[in-house]
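With one protein chain held back, the other chains of the complex are shown just where they sit.
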Amino acid sequence: MSLDMGVWVAGLVTLAILSHVWKENPFYRIAEHLYVGISAGHAVVMAWGNIRDTAVKPLTEEGQFLWIVPIVLGILLYARYFKGISWIARFPVAVMVGIGTGVAVSGAIHGDFSQQISATIKVGSVNEILLLVFVIASLSYFFFSRDLKGPLSSVPQLGKVVLMVAFGAAFGTTVMGRMALLIGRIQFILGDWLGVMK
Amino acid sequence: MERLQSIPKAWIYLILVIVLAGPLLKPIGIPIQISDGVRNVFDAIDSLTPGSIVVFGFDYSPGNAAEMEPQALAILEHLADKQVEVVGISFQAQGPQMAEKAFANTAWSEKEYGVDYINLGYRAGGQAAVAAFANDIPGTFSTDYSGKPSSSFPIMQGIKTAADVDMIITIAPGQPGPEDYVRQVYGTYKTRIIAGVPAVAITQAAPYVQARQIEGILGGLPGAAEYELLVEKPGMAVAAMDAQSLAHLLIIILIVLRNIPNFFGAKEARAQSISNSTPNGRGGRS
Partner (left out) sequence: MKTSLPVAIMTVIALLIILDFFVVDSASVQWIKQSGLVLRSWGIVISAFAMGLGAVNLLRRHVVAISRRETDAFYSILLVGSMIVMIVVGIASGSTSPVYDFLFSNILSPASATMYASIAFYIVTAAYRSFSARSLESWVLLLTAVIVMLGKAPIGAAISGIFPVASDWIESIPNTAGMRAIMMGAALGVVSNAIKMFLGLDRTYLGLRD
């Protein structure tokens, strides 16, 4: 059994959170509130580190005055808490959303669209032909503008089955992941804390 | 039979704990096979020459460390053996701590900080930060995790953009994750990418692997276990595999129990399904 105080604290926190599976109780709520408080505190510390190292230091130590702009914009985000001037917060939000949208659109067009098409149409083996057919079938299932009739109607039907296979695989891997996380906790309790694991 | 259909919740929880804890206390030793996917990752990393620059994305947090950390540790051991230089970064706020812990618990603890490896800490902004990193590494990570100028470390000399990086390895359970590196780095710089993903994300990462945008993935705890075996350092993941196997078996048994009545009525169900499958009856649009 561990003699480390930290391991004991971690063990008790683990049990407290785990107890929620059985029933909500004061121990769970204590651990939960400590967790939320510490996480939020950590986020603030990390955020401050980013502001300090990325903007404040270059501004104050190297005289790069352009960094005033994102610092002011960042502060303006907090205008939302003041009635009357809360609309000012829209400007930094607009800048942030502009950057996010620009980055997302360019990345999606290239990485998730055009490169995916080129990978799909490179057909050599039987599996690659199957992949092409399955991609077309799956896409046709999302084609809502018009219902396909006649023999073509079987294409979206195949797409539906392909999608079900994909969701089934996702379900299987989800189970796998969740079990791994619980195993990790049991390894901690039995190994690090109680020291009974081989 | 009906009793098996209505096992109380508390019993199921108890069975689950026994099924998971049992093999941890008394291992069964079910042999672990190395899959082609994991071997691909191993071969890719093994192809790195000494002195290569590897950016290691510690993009996981304690919440998913049970799955992600064994992957990170096993790969880091391999990298230490290959004598490459590792630049640790993170786009997840709790990542820098994970990096500190991982470096301390692997062969990297014997190496020289700032020369052989470095922890550049966390940058906010998600995919936008990944894009910033790709185009300007010293600008985006102007300091290391402790706040010292990154340019003052020998390892950072000559690293400007992702083009100067031989390989990016990201251990990421969510976003920003491998797909963001693909979109923002691979698209422009064609830098080799290896990803460690949680089991949940294996299916989503598959299209990028097929398109060769990602060279290979380690998936979940089994991926980590196989890698631990390949680097001959069996650890937490290998120890967990018996429990993982039995857990899967338990779920399958529960699903089968639940579906026994449906199975006997399968023919009927199929007939019904086909009659519902006319174009108008397609799920979600009728």
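Note that the chains take the letters A and B in the order they are written out, and that residue 1 is the start of every chain.
Note that in this section a residue touches a chain if its C-beta (ideal position, glycine included) is under 8 Å from a C-beta of that chain, and two chains touch if they have at least 3 such contacts.
These figures come from a predicted structure and were not determined experimentally.
**Student:** Need a quick check: the contact residues on chain A for the chain that isn't drawn.
**Tutor:** Touch with the absent chain occurs at residues 6-7, 9-11, 13-14, 17-18, 20-21, 29-51, 54-55, 66-67, 69-71, 73-75, 77-78, 80-81, 87, 90-110, 112-113, 116-117, 120, 127, 130-131, 134-135, 137-139, 141-142, 159-176, 178-179, 181-182, 184-185, 188.
**Student:** I need the residue numbers on chain B that touch the omitted chain, in ascending order.
**Tutor:** Against the missing chain, chain B presents residues 7, 9, 12-13, 16, 30-33, 35-37, 61-66, 93-94, 96-97, 100-101, 123-126, 128-129, 131-132, 135-136, 139-140, 145-147, 187-188, 199, 202-204, 206-207, 209-210, 219-220, 222, 241-242, 244-252, 254-255, 257-259, 262-263, 266, 269-270, 272-274, 276-277, 283.
Basically, only the chains that are shown with their structure count from here on.
**Student:** Using the average of all C-alpha atoms in each chain as its centre, how far is it in Å between chain A and chain B?
**Tutor:** Computed value for the inter-centroid distance: 13 Å.
**Student:** Considering only the defined contacts, which chain B positions touch chain A in the complex?
**Tutor:** 10, 13, 16-17, 20-21, 24-27, 64-67, 93-94, 96, 121-128, 131, 140, 142-143, 147, 179-180, 182-184, 186-187, 198-204, 207-208, 210-213, 219-222, 236, 239-240, 243-244, 247-248, 251, 277, 279-280, 282-283, 285
**Student:** Under the touch definition given earlier, write down the residues of chain A that touch chain B in their complex.
**Tutor:** Answer in residue numbers: 21-22, 42-43, 46-47, 49-50, 52-54, 57-58, 99-100, 103-104, 106-108, 110-112, 115-116, 118-119, 131, 141, 144, 147-149, 153, 156-157, 160, 166, 169-170, 173-177, 179-187, 190-191, 196-198.
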